[in-house]
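Every protein chain of the complex appears in place save one, which is left out.
Read from first to last, the chains carry the letters A and B; within each, the first residue is number 1.
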Amino acid sequence: MIETLTAMKTTRLHTVDFMQPSTDQPQPLAPAFAVKNLSMWYGANEAIKNVTIDIPAKRVTAIIGPSGCGKSTFLRGLNRLHELVPRTRVNGDVLFAGQNLYGPDVDPALIRRRIGMVFQKSNPFPTMSIAENVLVGLKLNGVRDRTLLNERLEKSLRMAALWSEVKDDLRKPGISLSGGQQQRLCIARAIAIEPEVLLMDEPASALDPIATMKIEELITELKANYTIVIVTHNMQQASRCSDFTAFFYMGELIEFANTAKIFSNPTRRQTEDYITGRFG
Amino acid sequence: MSGSANHQFRKATSLIASLLCSIAALLVIVPLGLIFFYLLQSGLSSLNLAFFTHLPKPVGEPGGGMANAIVGSGQLLALASLIGVPVGVLGGVYLAEYGTARANASLRFVADVLNGVPSIIWGVVVYGLVVLPFKSFSAYAGGLALGCMMIPLIMRTTEEVLLLVPGGYREAALALGISHWKTIVHIVMKTASKGIVTGVLLALARIAGETAPLLFTAFGNRFWNRSLSEPIAALPLQIFTYAISPYDDWHRQAWAGALVLVAMIFLINLLVRFLARGRAARVT
Partner (left out) sequence: MTSAAVPASVLRLRPPSRFGDRAFEWLTFAMSLGVVVLVLLVGWQLMRGSHLAIAKFGFHFLTTSTWDPVAEQYGALPFIYGTVVSSLIALIIAVPLSIATAIYLTELAPLWIRQPLASAIEMLAAIPSVILGLWGIFVMIPWLRAHAFPALKATLGWTPFFTGPIYGVSMLAGGIIIAIMILPIITSVAREIMRSVPNLQREAAYALGATKWEVTRIAVLSYARSGLFGAVILGLGRALGETMAVTMVIGNTPQIKASLFAPGYTLASVIANEFTEATTDMYLQALFEIGLVLFGITIFANLLAQLLLKTMTRKMTTRVAQ
(Lines give C-alpha, C1' and ligand atoms only; values in the text may rest on other atoms or scores of the structure.)
Protein backbone atom coordinates (compact mmCIF):
# COMPACT_ATOMS: atom_id res chain seq x y z
CA MET A 1 0.00 0.00 0.00
CA ILE A 2 2.82 2.37 0.83
CA GLU A 3 4.29 1.76 -2.62
CA THR A 4 1.01 2.58 -4.31
CA LEU A 5 0.88 5.77 -2.30
CA THR A 6 4.37 6.79 -3.29
CA ALA A 7 3.74 5.85 -6.89
CA MET A 8 0.65 8.01 -6.95
CA LYS A 9 2.53 10.86 -5.35
CA THR A 10 5.20 10.86 -8.02
CA THR A 11 2.84 10.54 -10.98
CA ARG A 12 1.03 13.62 -9.90
CA LEU A 13 3.19 16.66 -10.49
CA HIS A 14 2.47 19.83 -8.64
CA THR A 15 -0.68 18.67 -6.92
CA VAL A 16 -1.16 18.83 -3.24
CA ASP A 17 -1.11 15.41 -1.70
CA PHE A 18 -4.79 15.12 -1.14
CA MET A 19 -4.79 11.47 -0.41
CA GLN A 20 -3.53 11.97 3.11
CA PRO A 21 -6.08 13.36 5.52
CA SER A 22 -4.90 15.02 8.68
CA THR A 23 -3.30 12.65 11.10
CA ASP A 24 -4.79 14.29 14.17
CA GLN A 25 -7.13 12.06 16.06
CA PRO A 26 -10.59 13.30 15.10
CA GLN A 27 -12.33 14.77 18.13
CA PRO A 28 -16.03 14.15 18.46
CA LEU A 29 -17.70 16.92 16.45
CA ALA A 30 -14.36 17.97 14.93
CA PRO A 31 -15.20 20.09 11.93
CA ALA A 32 -15.29 18.47 8.50
CA PHE A 33 -15.04 21.94 6.97
CA ALA A 34 -13.40 24.94 8.58
CA VAL A 35 -14.54 27.88 6.47
CA LYS A 36 -12.66 31.10 7.11
CA ASN A 37 -13.68 34.46 5.69
CA LEU A 38 -15.07 32.97 2.53
CA SER A 39 -16.31 35.43 -0.06
CA MET A 40 -17.60 34.39 -3.48
CA TRP A 41 -18.30 36.53 -6.51
CA TYR A 42 -20.24 35.98 -9.74
CA GLY A 43 -18.70 38.64 -11.94
CA ALA A 44 -19.15 41.84 -9.96
CA ASN A 45 -21.86 40.44 -7.76
CA GLU A 46 -20.71 39.36 -4.29
CA ALA A 47 -22.91 36.36 -3.60
CA ILE A 48 -21.25 35.21 -0.37
CA LYS A 49 -19.88 37.83 2.02
CA ASN A 50 -17.12 36.91 4.40
CA VAL A 51 -18.57 33.73 5.87
CA THR A 52 -16.80 31.90 8.68
CA ILE A 53 -18.26 28.62 9.87
CA ASP A 54 -17.17 25.22 11.13
CA ILE A 55 -19.21 22.41 9.70
CA PRO A 56 -19.14 19.40 12.01
CA ALA A 57 -18.18 15.96 10.79
CA LYS A 58 -20.57 13.01 10.62
CA ARG A 59 -23.55 15.22 11.31
CA VAL A 60 -26.27 16.75 9.20
CA THR A 61 -25.97 20.50 8.76
CA ALA A 62 -28.87 22.28 7.13
CA ILE A 63 -28.49 25.61 5.34
CA ILE A 64 -31.65 27.66 5.24
CA GLY A 65 -32.57 31.11 4.05
CA PRO A 66 -34.79 32.96 1.58
CA SER A 67 -34.36 32.69 -2.19
CA GLY A 68 -31.23 34.33 -3.46
CA CYS A 69 -29.46 34.36 -0.10
CA GLY A 70 -26.55 32.36 -1.50
CA LYS A 71 -27.23 28.92 -0.03
CA SER A 72 -26.53 27.03 -3.25
CA THR A 73 -23.56 29.21 -4.04
CA PHE A 74 -22.06 28.50 -0.64
CA LEU A 75 -22.66 24.79 -1.05
CA ARG A 76 -20.88 24.81 -4.38
CA GLY A 77 -18.02 26.61 -2.75
CA LEU A 78 -17.42 23.51 -0.69
CA ASN A 79 -16.55 21.34 -3.66
CA ARG A 80 -15.42 24.08 -6.01
CA LEU A 81 -18.27 23.36 -8.38
CA HIS A 82 -19.09 27.03 -8.74
CA GLU A 83 -15.93 27.30 -10.87
CA LEU A 84 -17.90 25.81 -13.76
CA VAL A 85 -19.54 29.19 -14.23
CA PRO A 86 -17.27 31.66 -16.03
CA ARG A 87 -15.99 34.77 -14.24
CA THR A 88 -16.34 33.57 -10.68
CA ARG A 89 -13.94 34.57 -7.93
CA VAL A 90 -13.25 33.31 -4.45
CA ASN A 91 -11.51 34.82 -1.45
CA GLY A 92 -10.79 33.10 1.83
CA ASP A 93 -10.10 29.55 2.88
CA VAL A 94 -12.02 26.34 3.15
CA LEU A 95 -10.11 23.82 5.20
CA PHE A 96 -11.12 20.25 4.63
CA ALA A 97 -9.45 17.61 6.75
CA GLY A 98 -6.84 20.16 7.61
CA GLN A 99 -5.94 21.21 4.06
CA ASN A 100 -7.11 24.27 2.16
CA LEU A 101 -9.37 23.42 -0.78
CA TYR A 102 -8.38 26.68 -2.42
CA GLY A 103 -4.69 26.27 -1.93
CA PRO A 104 -2.34 26.65 -4.90
CA ASP A 105 -2.10 23.66 -7.22
CA VAL A 106 -5.04 21.83 -5.73
CA ASP A 107 -6.87 19.75 -8.33
CA PRO A 108 -10.63 20.27 -8.05
CA ALA A 109 -11.34 16.83 -9.50
CA LEU A 110 -9.49 15.20 -6.60
CA ILE A 111 -11.52 17.22 -4.14
CA ARG A 112 -14.76 16.18 -5.70
CA ARG A 113 -13.96 12.54 -5.19
CA ARG A 114 -13.98 13.09 -1.47
CA ILE A 115 -16.83 15.58 -1.40
CA GLY A 116 -19.83 14.28 -3.29
CA MET A 117 -22.89 16.17 -4.45
CA VAL A 118 -26.55 15.48 -5.13
CA PHE A 119 -28.59 18.01 -7.08
CA GLN A 120 -32.08 19.41 -6.94
CA LYS A 121 -33.16 17.92 -10.21
CA SER A 122 -32.20 14.26 -10.29
CA ASN A 123 -29.98 13.63 -13.28
CA PRO A 124 -29.12 9.98 -13.88
CA PHE A 125 -27.19 9.78 -17.12
CA PRO A 126 -29.73 9.00 -19.82
CA THR A 127 -27.64 6.61 -21.88
CA MET A 128 -26.76 4.41 -18.92
CA SER A 129 -28.46 1.63 -17.03
CA ILE A 130 -28.97 1.68 -13.27
CA ALA A 131 -25.78 -0.29 -12.69
CA GLU A 132 -23.80 1.84 -15.13
CA ASN A 133 -25.01 5.01 -13.46
CA VAL A 134 -23.94 3.85 -10.01
CA LEU A 135 -20.54 2.71 -11.18
CA VAL A 136 -19.70 5.50 -13.64
CA GLY A 137 -17.70 7.45 -11.06
CA LEU A 138 -15.58 4.43 -10.31
CA LYS A 139 -15.13 3.23 -13.87
CA LEU A 140 -14.20 6.59 -15.35
CA ASN A 141 -11.76 7.07 -12.52
CA GLY A 142 -9.95 3.90 -13.48
CA VAL A 143 -11.36 1.14 -11.31
CA ARG A 144 -11.45 -2.11 -13.28
CA ASP A 145 -11.74 -4.82 -10.65
CA ARG A 146 -14.99 -6.62 -11.39
CA THR A 147 -15.52 -7.95 -7.86
CA LEU A 148 -14.93 -4.58 -6.30
CA LEU A 149 -17.35 -2.98 -8.72
CA ASN A 150 -20.10 -5.47 -8.02
CA GLU A 151 -19.57 -5.15 -4.29
CA ARG A 152 -19.70 -1.42 -4.46
CA LEU A 153 -22.80 -1.52 -6.68
CA GLU A 154 -24.81 -3.49 -4.16
CA LYS A 155 -23.43 -1.61 -1.19
CA SER A 156 -24.24 1.82 -2.63
CA LEU A 157 -27.72 0.82 -3.71
CA ARG A 158 -28.43 -0.65 -0.30
CA MET A 159 -27.19 2.43 1.46
CA ALA A 160 -29.40 4.53 -0.79
CA ALA A 161 -32.37 2.33 0.15
CA LEU A 162 -32.86 1.41 -3.50
CA TRP A 163 -31.45 -2.10 -3.71
CA SER A 164 -34.62 -4.03 -3.00
CA GLU A 165 -36.54 -2.05 -5.60
CA VAL A 166 -34.10 -2.47 -8.47
CA LYS A 167 -32.03 -5.55 -7.79
CA ASP A 168 -33.98 -7.69 -10.21
CA ASP A 169 -33.08 -5.67 -13.24
CA LEU A 170 -30.05 -3.49 -12.91
CA ARG A 171 -29.77 -3.13 -16.63
CA LYS A 172 -32.90 -1.06 -16.98
CA PRO A 173 -32.16 2.51 -18.09
CA GLY A 174 -31.62 4.82 -15.16
CA ILE A 175 -34.23 7.24 -16.40
CA SER A 176 -36.96 4.63 -16.39
CA LEU A 177 -37.25 4.93 -12.59
CA SER A 178 -39.67 7.20 -10.80
CA GLY A 179 -38.59 10.67 -9.65
CA GLY A 180 -37.90 9.60 -6.08
CA GLN A 181 -36.06 6.48 -7.22
CA GLN A 182 -33.98 8.51 -9.64
CA GLN A 183 -32.87 10.78 -6.83
CA ARG A 184 -31.91 7.80 -4.70
CA LEU A 185 -30.02 6.46 -7.71
CA CYS A 186 -28.12 9.72 -7.86
CA ILE A 187 -27.34 9.37 -4.17
CA ALA A 188 -26.09 5.82 -4.77
CA ARG A 189 -23.99 7.14 -7.64
CA ALA A 190 -22.47 9.77 -5.39
CA ILE A 191 -21.64 7.43 -2.55
CA ALA A 192 -20.27 4.69 -4.78
CA ILE A 193 -16.93 6.47 -4.94
CA GLU A 194 -16.94 6.56 -1.13
CA PRO A 195 -16.62 10.26 -0.46
CA GLU A 196 -16.44 11.56 3.08
CA VAL A 197 -19.00 14.27 2.58
CA LEU A 198 -22.35 14.50 0.83
CA LEU A 199 -23.49 17.93 -0.27
CA MET A 200 -27.18 18.02 -1.09
CA ASP A 201 -28.76 20.93 -2.92
CA GLU A 202 -32.51 20.82 -2.20
CA PRO A 203 -32.57 17.09 -2.93
CA ALA A 204 -36.27 16.58 -2.30
CA SER A 205 -37.79 19.80 -3.58
CA ALA A 206 -38.84 18.22 -6.86
CA LEU A 207 -40.37 15.14 -5.23
CA ASP A 208 -43.77 14.19 -3.89
CA PRO A 209 -44.26 13.91 -0.10
CA ILE A 210 -43.78 10.16 0.12
CA ALA A 211 -40.57 10.23 -1.91
CA THR A 212 -39.46 13.20 0.18
CA MET A 213 -40.01 11.23 3.34
CA LYS A 214 -37.88 8.40 2.02
CA ILE A 215 -35.07 10.80 1.20
CA GLU A 216 -35.24 12.32 4.68
CA GLU A 217 -35.07 8.88 6.31
CA LEU A 218 -32.13 8.11 4.09
CA ILE A 219 -30.32 11.23 5.22
CA THR A 220 -30.72 10.23 8.83
CA GLU A 221 -29.24 6.82 8.07
CA LEU A 222 -26.41 8.16 5.93
CA LYS A 223 -25.03 10.50 8.56
CA ALA A 224 -23.54 7.56 10.38
CA ASN A 225 -20.99 7.34 7.58
CA TYR A 226 -20.93 10.75 5.94
CA THR A 227 -20.87 14.38 6.79
CA ILE A 228 -23.97 15.83 5.22
CA VAL A 229 -24.63 19.42 4.28
CA ILE A 230 -28.11 20.00 2.95
CA VAL A 231 -29.51 23.16 1.44
CA THR A 232 -33.24 23.43 1.85
CA HIS A 233 -35.95 26.06 1.52
CA ASN A 234 -38.24 23.87 3.60
CA MET A 235 -37.79 24.76 7.25
CA GLN A 236 -39.74 21.81 8.51
CA GLN A 237 -37.41 19.55 6.59
CA ALA A 238 -34.45 21.26 8.22
CA SER A 239 -35.87 20.81 11.67
CA ARG A 240 -36.72 17.17 10.95
CA CYS A 241 -33.44 15.98 9.48
CA SER A 242 -30.62 18.12 10.66
CA ASP A 243 -28.45 18.34 13.76
CA PHE A 244 -27.16 21.83 13.04
CA THR A 245 -28.66 24.66 11.06
CA ALA A 246 -27.08 27.71 9.44
CA PHE A 247 -29.24 30.65 8.46
CA PHE A 248 -28.04 32.72 5.53
CA TYR A 249 -29.43 36.05 4.42
CA MET A 250 -28.22 38.15 1.48
CA GLY A 251 -24.92 36.29 1.28
CA GLU A 252 -24.13 36.56 4.97
CA LEU A 253 -24.18 33.93 7.66
CA ILE A 254 -26.57 35.28 10.23
CA GLU A 255 -26.73 32.46 12.73
CA PHE A 256 -25.39 28.94 13.17
CA ALA A 257 -26.35 26.63 16.02
CA ASN A 258 -27.97 23.38 17.04
CA THR A 259 -31.14 22.85 15.06
CA ALA A 260 -33.17 22.59 18.21
CA LYS A 261 -31.88 25.92 19.45
CA ILE A 262 -32.31 27.78 16.15
CA PHE A 263 -35.91 26.79 15.80
CA SER A 264 -36.95 27.25 19.40
CA ASN A 265 -34.77 30.07 20.61
CA PRO A 266 -32.90 31.92 17.88
CA THR A 267 -30.45 34.57 18.99
CA ARG A 268 -30.70 36.95 16.05
CA ARG A 269 -33.75 38.96 15.18
CA GLN A 270 -33.50 38.17 11.46
CA THR A 271 -33.42 34.45 12.16
CA GLU A 272 -36.52 34.70 14.24
CA ASP A 273 -38.29 36.72 11.56
CA TYR A 274 -37.49 34.18 8.91
CA ILE A 275 -38.45 31.20 11.01
CA THR A 276 -41.72 32.69 12.03
CA GLY A 277 -42.49 33.48 8.45
CA ARG A 278 -42.34 37.24 8.56
CA PHE A 279 -40.52 37.11 5.29
CA GLY A 280 -39.72 34.33 2.91
CA MET B 1 -65.70 53.61 -48.70
CA SER B 2 -68.28 52.89 -46.05
CA GLY B 3 -67.32 50.79 -43.05
CA SER B 4 -68.78 47.52 -44.19
CA ALA B 5 -67.61 47.86 -47.80
CA ASN B 6 -64.13 48.47 -46.56
CA HIS B 7 -64.42 45.42 -44.37
CA GLN B 8 -65.64 43.33 -47.31
CA PHE B 9 -62.72 44.55 -49.35
CA ARG B 10 -60.27 43.60 -46.65
CA LYS B 11 -61.85 40.21 -46.22
CA ALA B 12 -61.72 39.59 -49.96
CA THR B 13 -58.08 40.62 -50.08
CA SER B 14 -57.32 38.25 -47.29
CA LEU B 15 -59.10 35.43 -49.04
CA ILE B 16 -57.33 36.05 -52.33
CA ALA B 17 -53.99 36.25 -50.58
CA SER B 18 -54.63 32.94 -48.84
CA LEU B 19 -55.61 31.38 -52.13
CA LEU B 20 -52.47 32.62 -53.83
CA CYS B 21 -50.35 31.22 -51.05
CA SER B 22 -51.96 27.81 -51.32
CA ILE B 23 -51.42 27.82 -55.06
CA ALA B 24 -47.79 28.73 -54.49
CA ALA B 25 -47.36 25.81 -52.12
CA LEU B 26 -48.87 23.55 -54.73
CA LEU B 27 -46.59 24.89 -57.45
CA VAL B 28 -43.57 24.20 -55.31
CA ILE B 29 -44.53 20.56 -55.04
CA VAL B 30 -45.18 20.17 -58.75
CA PRO B 31 -41.54 19.88 -59.87
CA LEU B 32 -40.97 17.36 -57.11
CA GLY B 33 -43.84 15.24 -58.31
CA LEU B 34 -42.77 15.50 -61.92
CA ILE B 35 -39.19 14.57 -61.20
CA PHE B 36 -40.19 11.56 -59.15
CA PHE B 37 -42.61 10.46 -61.81
CA TYR B 38 -40.01 10.56 -64.56
CA LEU B 39 -37.34 9.04 -62.36
CA LEU B 40 -39.52 6.08 -61.65
CA GLN B 41 -40.83 5.79 -65.17
CA SER B 42 -37.57 6.11 -67.04
CA GLY B 43 -35.34 4.71 -64.36
CA LEU B 44 -37.16 1.56 -63.37
CA SER B 45 -37.47 0.32 -66.90
CA SER B 46 -33.74 0.57 -67.41
CA LEU B 47 -32.79 -1.10 -64.18
CA ASN B 48 -31.70 -4.68 -64.38
CA LEU B 49 -29.21 -6.89 -62.64
CA ALA B 50 -26.60 -6.08 -65.26
CA PHE B 51 -26.77 -2.46 -64.19
CA PHE B 52 -25.48 -3.30 -60.76
CA THR B 53 -22.91 -5.83 -61.78
CA HIS B 54 -21.43 -4.80 -65.11
CA LEU B 55 -18.94 -2.20 -66.17
CA PRO B 56 -19.85 0.38 -68.80
CA LYS B 57 -19.64 -0.81 -72.36
CA PRO B 58 -17.46 1.03 -74.87
CA VAL B 59 -18.94 4.14 -76.45
CA GLY B 60 -21.91 3.36 -78.65
CA GLU B 61 -22.35 -0.28 -77.64
CA PRO B 62 -25.60 -1.02 -75.84
CA GLY B 63 -25.76 -2.72 -72.51
CA GLY B 64 -23.37 -2.64 -69.62
CA GLY B 65 -23.89 -1.13 -66.21
CA MET B 66 -22.61 1.22 -63.55
CA ALA B 67 -21.16 -1.22 -61.08
CA ASN B 68 -17.88 0.64 -60.84
CA ALA B 69 -19.62 3.95 -60.34
CA ILE B 70 -21.71 2.64 -57.47
CA VAL B 71 -18.71 1.11 -55.74
CA GLY B 72 -16.65 4.17 -56.54
CA SER B 73 -19.17 6.45 -54.89
CA GLY B 74 -19.03 4.27 -51.81
CA GLN B 75 -15.26 4.50 -51.71
CA LEU B 76 -15.30 8.27 -52.15
CA LEU B 77 -17.82 8.68 -49.35
CA ALA B 78 -15.66 6.55 -47.08
CA LEU B 79 -12.57 8.61 -47.89
CA ALA B 80 -14.47 11.83 -47.39
CA SER B 81 -15.69 10.65 -44.00
CA LEU B 82 -12.14 9.92 -42.89
CA ILE B 83 -11.45 13.63 -43.18
CA GLY B 84 -14.82 15.14 -42.57
CA VAL B 85 -15.94 13.22 -39.49
CA PRO B 86 -12.97 13.63 -37.11
CA VAL B 87 -12.34 17.26 -37.98
CA GLY B 88 -16.02 18.14 -38.03
CA VAL B 89 -17.04 16.33 -34.84
CA LEU B 90 -14.04 17.41 -32.76
CA GLY B 91 -14.31 20.95 -34.08
CA GLY B 92 -17.95 20.96 -33.06
CA VAL B 93 -16.95 19.70 -29.61
CA TYR B 94 -14.62 22.65 -29.22
CA LEU B 95 -17.31 25.15 -30.19
CA ALA B 96 -19.77 23.64 -27.74
CA GLU B 97 -17.57 22.92 -24.74
CA TYR B 98 -14.61 25.27 -24.82
CA GLY B 99 -13.54 28.65 -26.00
CA THR B 100 -14.90 32.11 -25.39
CA ALA B 101 -18.16 33.44 -26.70
CA ARG B 102 -16.59 35.89 -29.09
CA ALA B 103 -13.92 33.59 -30.53
CA ASN B 104 -16.49 30.87 -31.03
CA ALA B 105 -18.86 33.25 -32.77
CA SER B 106 -16.10 34.05 -35.25
CA LEU B 107 -15.39 30.38 -35.85
CA ARG B 108 -19.06 29.69 -36.38
CA PHE B 109 -19.22 32.56 -38.81
CA VAL B 110 -16.31 31.19 -40.82
CA ALA B 111 -17.95 27.76 -40.87
CA ASP B 112 -21.18 29.25 -42.17
CA VAL B 113 -19.33 31.17 -44.86
CA LEU B 114 -17.50 27.98 -45.81
CA ASN B 115 -20.84 26.24 -46.20
CA GLY B 116 -21.70 28.74 -48.90
CA VAL B 117 -18.66 28.05 -51.08
CA PRO B 118 -19.85 26.60 -54.41
CA SER B 119 -18.97 22.94 -54.69
CA ILE B 120 -17.11 23.42 -57.95
CA ILE B 121 -14.64 25.71 -56.22
CA TRP B 122 -13.66 22.81 -53.99
CA GLY B 123 -12.87 20.87 -57.14
CA VAL B 124 -10.69 23.69 -58.43
CA VAL B 125 -8.87 24.04 -55.11
CA VAL B 126 -8.15 20.34 -54.67
CA TYR B 127 -7.06 20.20 -58.30
CA GLY B 128 -4.38 22.75 -57.57
CA LEU B 129 -3.55 21.16 -54.23
CA VAL B 130 -3.39 17.48 -55.09
CA VAL B 131 -3.99 16.69 -58.75
CA LEU B 132 -1.38 19.06 -60.20
CA PRO B 133 1.49 18.19 -57.84
CA PHE B 134 0.88 14.45 -58.13
CA LYS B 135 0.07 14.76 -61.84
CA SER B 136 -2.91 12.46 -61.60
CA PHE B 137 -6.61 12.43 -60.90
CA SER B 138 -7.29 10.19 -57.96
CA ALA B 139 -9.80 8.87 -55.51
CA TYR B 140 -7.80 10.66 -52.80
CA ALA B 141 -8.37 13.98 -54.50
CA GLY B 142 -12.08 13.31 -54.88
CA GLY B 143 -12.35 12.18 -51.28
CA LEU B 144 -10.50 15.26 -50.09
CA ALA B 145 -12.78 17.62 -51.99
CA LEU B 146 -15.89 15.94 -50.61
CA GLY B 147 -14.40 15.72 -47.13
CA CYS B 148 -13.67 19.44 -47.05
CA MET B 149 -17.30 20.06 -47.88
CA MET B 150 -18.39 17.87 -44.99
CA ILE B 151 -16.32 19.63 -42.35
CA PRO B 152 -18.35 22.82 -41.82
CA LEU B 153 -21.61 20.89 -42.08
CA ILE B 154 -20.71 18.36 -39.42
CA MET B 155 -19.12 20.98 -37.21
CA ARG B 156 -22.32 22.96 -36.94
CA THR B 157 -24.65 20.02 -36.44
CA THR B 158 -22.36 18.50 -33.79
CA GLU B 159 -22.17 21.79 -31.95
CA GLU B 160 -25.92 22.27 -31.99
CA VAL B 161 -26.57 18.80 -30.70
CA LEU B 162 -24.00 19.06 -27.91
CA LEU B 163 -25.43 22.35 -26.73
CA LEU B 164 -28.76 20.61 -26.31
CA VAL B 165 -27.34 18.29 -23.66
CA PRO B 166 -28.54 19.75 -20.33
CA GLY B 167 -25.84 21.30 -18.16
CA GLY B 168 -27.00 19.19 -15.22
CA TYR B 169 -25.29 16.13 -16.65
CA ARG B 170 -21.96 17.91 -16.94
CA GLU B 171 -22.33 19.16 -13.37
CA ALA B 172 -23.19 15.72 -12.04
CA ALA B 173 -20.25 14.10 -13.80
CA LEU B 174 -17.76 16.72 -12.65
CA ALA B 175 -19.17 16.45 -9.11
CA LEU B 176 -18.10 12.81 -9.20
CA GLY B 177 -14.55 13.91 -9.75
CA ILE B 178 -14.50 12.79 -13.36
CA SER B 179 -11.98 14.81 -15.38
CA HIS B 180 -13.24 17.40 -17.82
CA TRP B 181 -12.30 15.64 -21.00
CA LYS B 182 -13.77 12.36 -19.83
CA THR B 183 -16.97 14.17 -18.92
CA ILE B 184 -17.17 15.53 -22.45
CA VAL B 185 -16.37 12.27 -24.20
CA HIS B 186 -18.09 9.69 -22.01
CA ILE B 187 -21.06 11.65 -20.75
CA VAL B 188 -21.86 14.57 -23.04
CA MET B 189 -20.93 13.11 -26.40
CA LYS B 190 -22.44 9.79 -25.45
CA THR B 191 -25.72 11.48 -24.59
CA ALA B 192 -25.65 13.33 -27.88
CA SER B 193 -24.39 10.40 -29.92
CA LYS B 194 -27.58 9.91 -31.91
CA GLY B 195 -27.57 13.55 -32.87
CA ILE B 196 -23.94 13.43 -33.89
CA VAL B 197 -24.56 10.38 -36.06
CA THR B 198 -27.58 12.08 -37.57
CA GLY B 199 -25.45 15.07 -38.48
CA VAL B 200 -22.86 12.87 -40.14
CA LEU B 201 -25.52 11.01 -42.11
CA LEU B 202 -27.06 14.26 -43.29
CA ALA B 203 -23.68 15.47 -44.48
CA LEU B 204 -23.17 12.18 -46.30
CA ALA B 205 -26.53 12.51 -47.99
CA ARG B 206 -25.54 16.00 -49.10
CA ILE B 207 -22.25 15.04 -50.68
CA ALA B 208 -23.38 11.72 -52.10
CA GLY B 209 -25.05 13.61 -54.93
CA GLU B 210 -22.27 16.08 -55.58
CA THR B 211 -20.81 16.04 -59.08
CA ALA B 212 -18.96 19.32 -59.56
CA PRO B 213 -16.16 18.70 -57.04
CA LEU B 214 -15.42 15.36 -58.67
CA LEU B 215 -15.17 16.62 -62.25
CA PHE B 216 -11.48 17.25 -62.04
CA THR B 217 -10.45 15.38 -58.95
CA ALA B 218 -11.83 11.88 -59.15
CA PHE B 219 -12.44 12.47 -62.85
CA GLY B 220 -14.27 9.19 -63.50
CA ASN B 221 -13.14 5.84 -64.78
CA ARG B 222 -14.60 3.37 -67.30
CA PHE B 223 -13.04 0.48 -65.47
CA TRP B 224 -12.63 -0.71 -61.94
CA ASN B 225 -10.38 1.48 -59.89
CA ARG B 226 -7.29 -0.47 -58.91
CA SER B 227 -5.63 2.01 -56.63
CA LEU B 228 -6.87 5.03 -54.73
CA SER B 229 -4.26 7.19 -56.43
CA GLU B 230 -5.96 6.58 -59.78
CA PRO B 231 -9.09 8.16 -61.24
CA ILE B 232 -12.27 6.59 -59.95
CA ALA B 233 -15.83 6.38 -61.21
CA ALA B 234 -18.68 7.88 -59.20
CA LEU B 235 -22.40 7.65 -59.69
CA PRO B 236 -23.18 11.36 -60.14
CA LEU B 237 -20.25 11.73 -62.54
CA GLN B 238 -21.42 8.82 -64.62
CA ILE B 239 -24.93 10.19 -64.75
CA PHE B 240 -23.61 13.50 -65.99
CA THR B 241 -21.39 11.98 -68.66
CA TYR B 242 -24.19 9.77 -69.95
CA ALA B 243 -26.80 12.50 -69.83
CA ILE B 244 -24.90 14.90 -72.06
CA SER B 245 -23.84 12.16 -74.48
CA PRO B 246 -25.60 11.60 -77.80
CA TYR B 247 -26.45 7.94 -77.18
CA ASP B 248 -29.98 6.85 -76.32
CA ASP B 249 -28.81 3.78 -74.46
CA TRP B 250 -26.63 5.91 -72.26
CA HIS B 251 -29.54 8.23 -71.62
CA ARG B 252 -31.58 5.31 -70.33
CA GLN B 253 -28.74 4.26 -68.10
CA ALA B 254 -28.44 7.80 -66.84
CA TRP B 255 -32.03 7.61 -65.63
CA ALA B 256 -31.33 4.26 -64.00
CA GLY B 257 -28.29 5.69 -62.29
CA ALA B 258 -30.31 8.69 -61.16
CA LEU B 259 -32.91 6.42 -59.63
CA VAL B 260 -30.25 4.47 -57.75
CA LEU B 261 -28.62 7.68 -56.52
CA VAL B 262 -31.90 9.16 -55.34
CA ALA B 263 -32.77 5.88 -53.66
CA MET B 264 -29.44 5.91 -51.81
CA ILE B 265 -29.95 9.48 -50.63
CA PHE B 266 -33.48 8.88 -49.51
CA LEU B 267 -32.50 5.76 -47.64
CA ILE B 268 -29.97 7.82 -45.69
CA ASN B 269 -32.62 10.45 -44.98
CA LEU B 270 -35.07 7.81 -43.82
CA LEU B 271 -32.43 6.42 -41.49
CA VAL B 272 -31.97 9.91 -40.10
CA ARG B 273 -35.66 10.32 -39.47
CA PHE B 274 -35.81 6.95 -37.81
CA LEU B 275 -32.99 7.85 -35.45
CA ALA B 276 -34.44 11.26 -34.74
CA ARG B 277 -37.83 9.87 -33.82
CA GLY B 278 -36.36 7.65 -31.12
CA ARG B 279 -34.50 10.60 -29.71
CA ALA B 280 -37.50 12.90 -29.64
CA ALA B 281 -39.51 10.32 -27.77
CA ARG B 282 -36.87 10.06 -25.12
CA VAL B 283 -36.36 13.74 -24.37
CA THR B 284 -36.65 14.23 -20.60
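Just so it is clear, contacts are C-beta pairs under 8 Å (C-beta built on N, C-alpha and C of every residue); 3 or more make two chains touch, one makes a residue touch a chain.
The structure displayed is predicted, hence computed values, not measured ones.
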Would you mind spotting which of B:L55, B:V71, B:L114 or B:L201 touches the chain that isn't drawn? B:L114
For the full complex, which residue in B:A24, B:L49 or B:A101 touches the chain that was left out? B:A24
Among B:G74, B:P166 or B:G209, which one is in touch with the chain left out? B:G209
If the hidden chain were put back, which of B:V87, B:L163, B:L201 or B:L275 would touch it? B:V87
Going by the touch rule given at the top, which residues of subunit B touch the chain that is not shown? 10-11, 13-14, 17-18, 20-25, 27-29, 31-32, 34-35, 38-39, 42, 86-88, 90-95, 97-99, 107, 109-125, 127-129, 148, 151-152, 155, 177-182, 184-185, 205, 208-212, 215-216, 219, 236, 239-240, 243-244, 251, 254-255, 258, 261-262, 265-266, 269
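The working rule: only the chains that are shown with their structure count from here on.
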Chain-centre distance (mean CA atoms) for subunit A and subunit B, in whole Å, is 48
What part of subunit A is in contact with subunit B in the complex they form? 79, 81, 84, 109-113, 116-117, 119, 121, 123, 125-127, 136-137, 140-141, 175, 186, 189-190, 193
For a test of understanding, state which residues of subunit B touch subunit A in their complex under the given definition. 166, 168-180, 182, 186-187, 190-191, 193, 282, 284
